[in-house]
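For this depiction, one protein chain was excluded, whereas all remaining protein chains were kept in their positions.
This part shows chain A:
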Amino acid sequence: MSLLQVEGLGISFGGVKAVNDVSFALDTGRIVSVIGPNGAGKTTLFNMISGVYLPKSGKVLLDGEDVTGLRPDLLAGRGMSRTFQNLQIFHEMSVLENVIVGFHMHERGPVLSDLLGLPGSRRRSRAAAEGARVLLERVGLERAAEREAGALSYGALKRLEIARALAAGPRVLLLDEPAAGCNAVETEEIDRLICEVARTGVAILLVEHDMKLVMRLSDTIVVLDHGEKIAEGDPAVVSRNPKVIEAYLGAGTTEALHAHG
């Protein structure tokens, strides 16, 4: 039994099937990437797995338990965490606070204790702050800890989101285009970070347009086109699959595949 199993997941918007009958599995410490042309349904699939959308058909199993359509905060409690394609940063809060929020499930306690600033409340906050500093160091943002998050560069924000997602201590981490809009150096950093995280035993599901990154990192690639899974396998096999090349030809991004190929 795999850690995360997606079985026949499907959803329609206004009669159009955005995702149809997609299945795959993800194991501890592995990296599975979902690729496909724009509009193939990658982010929609992500939103269904992470509880943002309620799928019309199919199931999501986490450690064998049905978690389909479970609220994101409850999913987080079960060990699923994610980042967002369009950054979702708490701009008005400091970099450190952004990551501390990731520890919410560990640091939350009685509201009254927080209002009165009781020692228990302060202890919880302190522990979360310490954990957050360790994570900031891990993503190379320790020197920006006290800065307002809104002031960071795009690449730094991407890493900040990953740090926040890691704070929850996930078993499954969903990364939605972590390298989008990043320059070569930033992409390099994110590449290294993802490998490191996978090595610690976190199962990673990745949506990414940067094919070099995908080919280098992935253990398995799932290819979507028009909401359907058209191929699945290791990078070498998938990149030679005629259906995949065809799908990308249509979208005009073959050079990326060939570049690797």
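One rule holds for everything that comes next: a residue touches a chain if its C-beta (ideal position, glycine included) is under 8 Å from a C-beta of that chain, and two chains touch if they have at least 3 such contacts; residues count from 1.
Methods note: contacts and distances are computed from a predicted model.
Per the UniProt record, the chain missing from the shown structure is "Branched-chain amino acid ABC transporter permease", taken from the list "Activator of 2-hydroxyglutaryl-CoA dehydratase", "ThiS family protein", "C-type cytochrome" or "Branched-chain amino acid ABC transporter permease".
In the complete complex, the hidden chain is touched by one of A:Gly102, A:Gly155, A:Pro178 or A:Pro235, namely A:Gly102. Note on the undisplayed chain: of the listed residues A:Met1, A:Val16 or A:Leu115, the one touching it is A:Leu115. The hidden chain makes contact, of the residues A:Val52, A:Ile230 or A:Ile245, with A:Val52. Residues 50, 52, 71-73, 76-77, 81-82, 84, 88-93, 97, 100-102, 104-105, 107-109, 111, 114-117, 121, 124-125, 128, 164-165, 167-168 are the ones on chain A that touch the missing chain.
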